[in-house]
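Structure below; questions to follow.
The complex appears here minus one protein chain, its other protein chains still in place.
Just so it is clear, A and B label the chains in written order, and each chain counts residues from 1 on its own.
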Amino acid sequence: MSPWWLVPLGGLLALDETSVGQVQICRPLVVGALVGALLGAPGAGALVGGLLEFFALAVVPAGGARFPGLAPAAVTGASAAALAGEPAGGLALGVGLALLVAELDSHTVSAYRTWAGTLIPEGEPVPARRVGAAVARAVAVDFARGALVTAGGLAAAVPLARWAAPAWPLSFAETVALVVLGASVRLGALLHSFRDAPAWRWLFVTGAAAGAAVGWFA
Amino acid sequence: MSIDLVRVDERLIHGQVVVGWGERLRPQRYVVADDELAGSAWEQELYALAAPPDAEVAFVPVSEARARLAEWRADDRVTFVLLRSVEALCALAEGGGLDGLTVNLGGLHAGEGRREHLPYLHLSPRDEAALDALAAAGVGLEARDLPTSRGVPWREPTPDAGAGAPPPPRGGDGA
Partner (left out) sequence: MVRVSASGRHPGPGLATVFLRCLLVQAGWSYRRLIGLGFGFSVAPLLRLRPDRDEAGVAAALARHTRPFNAHPYLAGLAVGAVGRLEAEGTPPERVERFKDAVRGALGGLGDQLVWAAWRPLTLLLALLATAAGAPPWAAVVGFLGVYNAGHFVLRAWALAVGWRRGAEVAAALRAADLPRWSRRLHGAGALVLGLLLGWIVAAALTGARTGVAALASGAPVPHEPGVGSAAWLGLFAAGLWIGYRRGRTILRPAAAVLLLVLLVLFLAGAL
C-alpha cells in the first residue's frame, strides 16, 4: 500500500484527539500497530507506537494548553519505521520524526483553536442550524489540519526512510535502550502523577520487583 | 510562608489549578475570595467538588481575605488564593497585603469589550489600567496558565498607561 493513503487516515485519527469522540484511536499504540499492519511491517509499527506511548502517557491535556499532538506524529513515525526495512535505523528515525511532528502538530492546533473562535458571532441569537453548520465546518477544518500535518510528516518520512535510516550507527538493541532511556524522564513524570494513591510506593516497588523477576527468568 | 499561588481566573477551582498547579505545589488550602460566592451555599458546593478531597476549601468575601492574608502567609500550610476578576484582585491588594508575591493571571476569557493579550487572557481597558496601577505599586504580575507554560510578565508601567497603552507582547500558551 502506498504510504500516501495514510494522509486521510491521519486526518481522521487526529479528529479523535479533540473534535470527535475521543475513543483513543489516536493513541500511538493504536496508530503504530494499524499503520505498521497497513504497510506490511506490523512489528516495526507497533514498536514505534509502543515506545512513543512512553512519551505520551504522562500528558494530561488540561484546559487547552498546548501539548504535543499524537496521531499525525504516530502515523509519521510508524511509516518511517515500516518503510525503512532496517529495524534499528527505522526505529530511530521513526521516533525522532514523530517527536518533531508532534511539536509541529501542537502549533497547528493552536492556530486552529484561534480560528475556531470566529465560527459563530458573539452576543447575538444563534439559530440551531447555524450552530450545527459551525460544528460541521470545525470538524472538516480539523480533519484537513490533521491530514496536512500527516502529509508533511510523510513527505519527510518517505525519503528519509530510504536515505537516512541506513546511516544509523547503533544496533537494534542499543537503539531500543536509547529510546527507553530518553523516555525514562517521562515515565518518572507518570509515576509522579500516581502519588496520591494510598501505598503507591509499595505498589510500584512490588510491581518493579515482580516485573524484573518475571522478565529475568522469562 | 505560604501563599504559593494568587491567581486571577474566572473559572476559579478547575483542572488547570488543581491538576496543573496543584500537582506541582500540593496546596492544602484553596481560598476563593469572592463576595457573591461567599454567600451562596449551592454554588460553593459545586465549586468545592473540583478541589482535591483532602484540601480545605474556604469561600470568603474579598475584604475578609484581605484581612487574613498575613495569617495565611505566616501559616505552614500551602495556600492557593483564587479570584474571579482583576477588580477583585485590586480590592485584595489594597493595603499592600500582596507585596512580595507574584500574582498569576491565569484565565480571563473573551467577552464584550475585552482585548486578547494571550489566548487565555482577555482584558478590558479598565482591567489593563488596573493591572498597570498594581504593577506600579509593586505587585508582581505574570500571565501563565500552567506551570509548564512560559510565564509572560505584565508590561512595565508606562507614562500613558491605560486604555491607550500598547498591549504586552503575545506569547505562546505552552513552553
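As a convention for this text, contacts are C-beta pairs under 8 Å (C-beta built on N, C-alpha and C of every residue); 3 or more make two chains touch, one makes a residue touch a chain.
Keep in mind it's a predicted model, so treat the numbers as computed, not measured.
Among A:25, A:104, A:144 or A:158, single out the residue that touches the unshown chain.
Checking the options A:25, A:104, A:144 or A:158, the one contacting the hidden chain is A:25.
Considering the whole complex, not just the chains shown, which residues of chain A touch the missing one?
Spelled out for chain A, the touching residues are 18-25, 27, 29-30, 32-34, 36-37, 42-47, 49-50, 53-55, 57-64, 68, 81, 87, 91-93, 95-96, 99-100, 102-103, 113-120, 123-128, 131-132, 134-135, 137-139, 142, 164, 167-174, 176-201, 203-216, 218.
For chain B, which residues lie in contact with the unshown chain of the complex?
On the side of chain B, residues 10-15, 17-20, 23-24, 40, 42-43, 45-47, 49-53, 109-110, 119-120, 147-148, 173-175 touch the unshown chain.
Note that only the chains that are shown with their structure count from here on.
Once bound in the complex, which stretches of chain B touch chain A?
14-16, 19-20, 23, 52, 107, 110, 112, 119-120, 145-146, 148-149, 172-174
Under the stated contact criterion, what part of chain A meets chain B in this complex?
60, 62-67, 106, 110, 113-114, 117, 122-123, 192-193, 196
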